[in-house]
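Written below as structure tokens is the structure these notes are about.
All protein chains of the complex are present and in place, except for one that has been dropped.
Chain lettering (A, B and C) follows the sequence in which the chains are written, and residue indices restart at 1 in each chain.
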Amino acid sequence: MEPVIRVEHLKKYFATPGGPLHAVDDVTFSIEAGKTLGVVGESGCGKSTLGRTIIHLHESTDGKIFLDGRDITRLKGKELRQAREKMQIIFQDPYSSIDPRKTISSTVMEPLKVSGRYSRKEIADKTAELMSLVGIDERLRLAYPHELDGGRRQRVGIARALALDPKFVVCDEPVSALDVSIQAQVLNLLKKLQQDKGLTYMFVTHDMSVVRHISDDICVMYLGQVVEKCPSKELFAMPLHPYTKALLSAIPSTDIDNPTKREILKGELTSPINPKPGCRFAARCPFATEACEQPQVQEEVSPGHFVRCCRIREVN
Amino acid sequence: MPETKTAAAPVQQKAKKKSEFMRVMRQLSKNKLAMVGLAILIIEILLALLAPYIIPYDYAKMDVVNAFQTPSAAHLFGTDDTGRDIFSRVLYGGRYSITTGILAVLISLVPGIVIGAIAGYFGGQVDNIIMRILDIIQAIPGMLLMIVIASVLGPGFFNTIIALSISSIPGSARMLRAQMLKERENEYIEAAQSINCSKFRIIFSHLLPNCMSPMIVSSTMGVAQTITMAAGLSFIGLGIQPPTPEWGAMLSDARQFMDQAPHLIIFPGLAIAITVLALNFLGDGLRDALDPKLKN
Amino acid sequence: MPDNNKTQLPFLDIKDLVVEYVSDGEIVHAVNGVDLHLERGKTLGLVGETGAGKTTIAKSILRILPDVGAKICGGQVHLDGENLLELQEVDMRKIRGNKISMIFQDPMTALNPVQTVGDQIAEVVHLHLEHGDHTDPVARAKEMLEIVGIPAERYHEYPHQFSGGMKQRVVIAIALACNPDLLLADEPTTALDVTIQAQVLDLIGDLRKKYNTAMLLITHDMGVVAQVCDDVAVIYAGTILEYGTKRQVFKHPTHPYTIGLFGAIPDMNEDEEWLHPIDGLPPDPTNLPKGCAFSPRCPYATDECRKEPIKIYKTPDGHDCRCCRMGAIAKKEG
Partner (left out) sequence: MVRYVIKRLLWMIPIALGVAILVFTLMTATPGDPAQTLLGATATETDLAAKREELGLNDPYFVRLGDYLTNVFIKFDLGASWVTSVDIMDTIAVRMPRTLVLTIVTLIIAFGLGIPLGVMAATHQNKWQDSIAMVLAMIGVAIPNFWLALLLISLFSVKLAWLPPMGIEMGLVSYILPALSNCTGALANCARQTRSSMLDVIRADYITTARSKGVPERSVIYKHALKNAMIPIITAAGGAFGHLLGGAMIIETIFNIPGMGTYIIGSLNNRDYPVVQGGTIFLALAFSLLMLLVDLLYAAVDPRIKAQYAGKKRKKVKANA
């Protein structure tokens, strides 16, 4: 079965006075229908840019993007609009991702209006249906965003994203700005919507416990590159890449009986502006040698488990 | 979903739009000074509109016999060098000053918004070129530019308005551009792009409504500043010419008789000051009232 | 209170603290009668969600509540037996930065952008020099920079030349420059990435042990509490709902809100299909319900919970829980 989204050697560089910024650098992966790919990494690793580039909010610099097997990398005009309807995004900051001047219902119905395929009555029905689907009370229909708390604003964002029945939804840190109790409500909602509507998610976050819970597969990014990708259970059970290990060991776990063995990373992120070829993590990696200076190749170490590190066998 | 429910939705939709205006007014009423400002403005506009019918004397009728009279029961503000009643002239003069202020700002808003929106939204080269042109125009101090344009167009009511509006276009364009650049960073603009909104729709249904409140506030202050500038122009003989009872022109006449009749200079100037003060109070009040974040 | 019935007051003892804000006409009940205490050298984790009043408590201890609108309406804060709330401003100033210091959440805005990093550290040293004490503030500042892992040559650089993690190290250097007895850390690592957070938490831990500093750690992350704290207090809408040692609270969470918090966090070891969120909306501090503030969202709430404020009960393993239906919950959960 053709994966819903397939990406090959995707690159996105931003021009900066100091030279090209390699936000996304040679990323390859695919996501099956109804599955969730978790994309995790620290700030500045390019995970948000990756999501936005796939759905054409940013124009990709190089590489290919396939939606349901169709190449949508260089689409323009009408075809791009049709493809865009099938790919939607949910944003991180509930306070800046909803237009403060519009009522809740007009925000949710806007995609329907813009598509121009629905009559006024159909729009009103679909809006009411969407709002009840994401659990927003009917009487809030004419409320303004500043009258709602963060959790319910995020639900409005979700309702807007689902208005055109998309197949693929990029969730860009949708719960990071919410409190723990509200976070759980929104995560459950996203999972239920996936099961009911067969949605395919690309879930971007920096919170490891959230990514473990919601994703089927996880890919770990560092400075624009995917350093490791595998099923989520396998990643936590047997991390291979040194950065993934350091990332997992840095998570403060709530299990007080066996605190995690600390592997403290030294140093700071190097600059993503015209970086040297080879492994970007070499500067901070305890196992780095000259071999790491060469460009790294993404190797399938075991079925479905890809790692981008040439010294993987010595490290484990 | 019961049928009747959704049918009611569109009707309520309109109710909500109107209540946005009510919300702003309710918020504004909390600010005492703004209310004082609004009251003064309404009274002035009423007086200016009714002026021809309520002024005690014909503003142009000369009565040289009792010239230079100090304020008295008969002549509330006294009479000028040719015996004309100053109170009537100030009231009638209100028509010129207020309309000049409001019209000039309105006329300058349209090109200002268009230029600002284009520079703000498209950015890049377009923004650069527009900004450089604005830099050149704004390199000339505002008042000087206006004086030059006024002398090019020649004196007179409409010419003054046009001169005033041209010289305030760069200001409002630059202001809207700055506001657009700030709003453009918000994620709801990216969201609009992701649901296939056209550039046109993003500018007019998302960006501009959110950039409007600071523009409304600055336009209110702009009217105040324009009234002062218009009076200044007439004062140096480039704006509205005497004998029309424009406040600036009246002050300019009164200048020659300062030693004999100092009272001549008080009332026209006071009228300008009060109008400008009222507009500034209102502008400050509007700044808080239009901020959607404030709980109502 | 955990059962240490020493007659003498603990090192830091907060009794029945009440703080209110006035925001555009409405009274915000930020802190509603909070009791906390802390022994010298120990760490107390204060856990709660946004708006629970955590930061207000810390600022009340240091008495740096913004004077517009915020006021401490009641209670006492004893440090070494001395009630800070009754001190004159000039005496309080001697304590700020010297006996008690504070670390803030957002390193990006916590440092003065137009003053060099070194000067900001030297300033606090200079302020608290007892007469006769001739340590040179600049030398001490350089020493502190090295201690927190920043090369001393960077003394004259400005905050915008440092990353988030490095800025937080400078804030820590400022806070610990005068060897304070108590450190108030208000979500010190929330704004940092997880690997940088690990570095900063380790740094705070080492320095605390070295100077035997007590710490009140404010956070919403249960993992950070598990890793760093000795005791835990769970706070909701300005009231402490559960209070005990880390082991007591983590092993036997009793209050429905604490249980809800643990349920809402995705567990690292098991794979539940669904999380157990806490339903309902966060509390509105301008009109809190009578009785237990959590009752609107509590699955076990009865009328008894809504009548009047709930007092503190002892749980089987001896820690505090402000819930009158503990028995019923234990049976159902057990």
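Methods note: a residue touches a chain if its C-beta (ideal position, glycine included) is under 8 Å from a C-beta of that chain, and two chains touch if they have at least 3 such contacts.
Remember, it's a predicted structure, so these values are computed and weren't measured experimentally.
S.K.: Looking at the whole complex, which of C:29, C:42 or C:128 touches the chain that is not displayed?
M.R.: The single option touching the absent chain is C:128.
S.K.: Contact with the hidden chain only, please: which subunit B residues?
M.R.: 33, 132-133, 135-144, 146-149, 151-152, 154, 224, 228, 231-232, 235-238, 248, 251, 254-255, 258-259, 262, 265-266, 268-269, 272-274, 276-277, 280-281, 284
S.K.: Pick out the residues on subunit C that sit against the missing chain.
M.R.: Given the touch definition above, subunit C has residues 59, 62, 64, 66, 68, 93-98, 101-102, 104, 106, 109-115, 123-124, 127-128, 149-151, 153-154, 158, 160-161, 166, 171, 174 touching the missing chain.
Throughout what follows, only the chains that are shown with their structure count from here on.
S.K.: With chains as vertices and touches as edges, which is it: line, ring, star, complete or other?
M.R.: Here the contact pattern is a line, an open path with two ends.
S.K.: From the centre of subunit A, which other chain's Cα mean sits the farthest off?
M.R.: Farthest chain from subunit A, going by C-alpha centroids: B.
S.K.: Would you kindly tell me how far, in whole Å, the mean C-alpha position of subunit C lies from that of subunit B?
M.R.: Computed value for the inter-centroid distance: 52 Å.
S.K.: Based only on mean CA positions, could you tell me how far subunit A sits from subunit B in angstrom?
M.R.: Averaging C-alpha atoms per chain gives centres 49 Å apart.
S.K.: Which residues does subunit B have that touch at least 2 chains other than itself?
M.R.: 295
S.K.: Mind pulling the subunit A residues that touch 2 or more other chains?
M.R.: Answer for subunit A, listing residues that touch two or more other chains: there are none.
S.K.: Along subunit A, where are the residues that touch subunit B in the complex?
M.R.: Interface residues on subunit A, with respect to subunit B: 52, 55, 57, 81, 84-85, 88-89, 91-93, 96-101, 103, 105-106, 110-111, 114-115, 120-121, 124-125, 128-129, 138, 141-142, 144, 146-147, 157, 160, 163-164.
S.K.: Mind pulling up the subunit A residues that touch subunit C in the complex?
M.R.: 42-43, 149, 151-152, 179-185, 187-188, 191, 206, 208-210, 212-214, 233, 236, 246-247, 249-256, 259, 262, 264-265, 268-269
S.K.: Touching subunit A in the complex: which residues of subunit C?
M.R.: 49-50, 163, 165-166, 193-199, 201-202, 220-224, 226-228, 246-247, 250-251, 260-269, 271, 274-279, 281-282
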